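One protein chain omitted, others in place.
After this line comes chain A, so read on.
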Amino acid sequence: MASTRRVAEAPPGSIAFNLNGVAVAAPIEGEAPLLAALRGPLGLSGTRFGCGAEQCGACLVLVDDQPSYACTLPVGSVAGRRVTTVEGLGSAAAPHPVQRALLDMQAGQCGYCLSGIQIRAVALLRETPRPDEAAVRAALDPHLCRCGSHNRIVAAILQAAAEMAP
């Protein structure tokens, strides 16, 4: 996070927004994709590049709590808004219930798709605290997993839902 500056007003040539609860200013052109800002100057690589075309879900982030594809979203459009990435959900010391459930169920193989899937799950559970299995699957349909961890991921999200909204 060396080039991240905690300022309210963006310096010239940079875009200011709230990233995972912290005010940041990304020194990057407004038309660059948000993903480039996150993985580049902001130094958070948990949000993944998968396709650059909103077709795989690997880059999903929340912008003001709405799921958004960071691979195509111009960073200028998040100026002054709240962006949440996987790093903002939890940590090894304080995992989000979705993260805890994913690890409980060993719901992943290569793990590359999991950042975007966690973001989608958090958005789903905010809208629908106790989804049924079909609703979880439908919500995850924009996300591709190539390792075949789908069923474990669905089970983990259902477990997290039960924990969060007993």
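Just so it is clear, a contact is a pair of C-beta atoms (placed from the backbone, for glycine too) under 8 Å apart; a residue touches a chain by one contact, two chains touch by 3 or more; residues count from 1.
The working rule: contacts and distances are computed from a predicted model.
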From "MBOAT family protein", "Xanthine dehydrogenase family protein molybdopterin-binding subunit", "Branched-chain amino acid transport system permease protein" or "Urea ABC transporter", the UniProt protein name for the chain not displayed is "Xanthine dehydrogenase family protein molybdopterin-binding subunit"
Missing-chain contact, candidates A:P33, A:P67 or A:P131, resolves to A:P33
Among listed residues A:V24, A:A58 or A:A123, the absent chain is touched only by A:A58
Touching the unshown chain, chain A contributes residues 28-29, 32-33, 36, 39-40, 43-53, 55-56, 58, 85-87, 90-92, 95, 99, 102-103, 106, 108-115, 118, 134, 136-138, 140-141, 143-154
